[in-house]
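One chain of protein is taken out of this complex; the other chains stay put.
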């Protein structure tokens, strides 16, 4: 029994099950172990920890993605995930605005543009 | 009456009053307007907004500082600030651990080293 | 009367009026306050300062955008803005070349590709 | 006789001749000197040095490109170049996986996506 | 039996046993799980993989650390580790020089300064 893998699958489903499947599928032929590490390490070891709830973990995640830049694909997954664990659209945008004094406008505008697409998609 | 400046001073005091004084003092002779922008824009315009509480705002802030790197001085201010607005030591470390899958070990180890110093100082 | 907002609108018009309208429009429904901060803080507080002229400010801006990477959208706005305040195409490319020893080829090639598009568009 | 230019052309051909022509062509009208610096400095001065072989140099190059982010175009050139100098598909992916503990998942996933495209193209 | 932890300890000893002990000790009171993740994930899961040998893995590692910047502490560990797995001083410097066209001079000079200290220490 692989507890870390099981835990990871369960956690990832709680955050963003659809994206999970897509990422795993895209890695299958080229780097399946990276998919396994995402499940076992990122979701099995880290997301499952106590100390912060899933809303706080997604707040940290989208902030880190916004700050490092060049993460459009991952931001899509985790903005959707943020909504899925219970953050509101307003809170997500507010987290991006809180980054303004620390990273300036360009990265915040990039992240807002991704959020705008996700929010619009969800309305259809 | 300069409402933004007053609001900024009030917000900064809530986050980390001591650091505020130090930063302002260090900017006084060389770039006093930057001190004013920190108060008016970062704290007057942004921290005072609704939508996220101060604990969430500091969670976003320390994550952004960890992620961009080369921010030891600012991390000191905002780890102290995070404690001041009510985050626990455990939550701060947990936020850093949540960054592991997104930025890797080096930046997380850097931030933990800063937190270790701050936590130790607070015990004396 | 909101002097900062008025000043910001005036400054942004001097730099790149068309882009300004587009950015504001794209932010209107999702994060209008970010548009307000761009006008009041970036353009009202910063661009309007003395000490450097608009050509020097745009030189600084495009250099910062090139260096941080993942800023194609903003580079478009400010390469156009650089031309608008009086920098020549040659000076813009020369600023990018000056970055070579400090950031290496990839980011410089990225910025040149954006400039190439803008310069070509302007010829039509 | 321009030895550096000749050496650079020869080295670049060994790494990725096709891409070389494309990059030079795209720079011709806008910044031809940057093309010359790529040949003379990057390939003439650096790639031609002893101390590391071309496989090791490409390993370093794709790692640096992955790590800095926003380098899709350059990664394409140098993943192709890595194969051309004798690294295997497996070794390239393995180098990306080795970056996981140092940069986290997002940048590694970005680089894998680029490699996937290149590997697929080569099969057609 | 925790195979990943055992494997990680064994791999880390092969790379840099002394540094390993120091890092674990510094994490013990504040974030012991991060030490465990370094052993289990970075060294147990990743370094132990086939496909690249330890010299190639350290080449990738020091390149990634140089490129991201603000990693002096980690560079010390892995420059020492690079020597320990069999890279020569000349090869390490050569890897840094290979980064010049991709990241520019400042980060390369930073990494050379760290290497200089490590090489000198080893001579005493």
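To keep things simple, chains are lettered A, B, C, D and E as they appear, and every chain counts its residues starting from 1.
Definition applied: contacts are C-beta pairs under 8 Å (C-beta built on N, C-alpha and C of every residue); 3 or more make two chains touch, one makes a residue touch a chain.
None of these values were measured; they are calculated from a predicted model.
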item	value
Partners of the unshown chain among those that are drawn	A, B, C, D, E
Residue ranges of chain B at the interface with the undisplayed chain	23, 26-27, 29-31, 33-34, 37-38, 42, 65, 68-71, 73-74
Positions on chain A where the hidden chain makes contact	99-106
Contact set of chain D toward the excluded chain (per top definition)	33, 37, 41, 45, 49
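Just so we're on the same page, only the chains that are shown with their structure count from here on.
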item	value
Chain located farthest away, centre of chain B as origin (C-alpha)	D
Centre-of-Cα separation between chain C and chain B, whole angstrom	28
Intercentroid distance (Cα basis), chain E paired with chain D, Å	23
Centroid spacing, where centroids are CA-atom means, of chain A and chain D in whole angstrom	30
Shared-contact residues (touching 2 or more other chains) in chain D	38, 42, 65, 68-70, 74, 93, 97, 99-103, 105-106
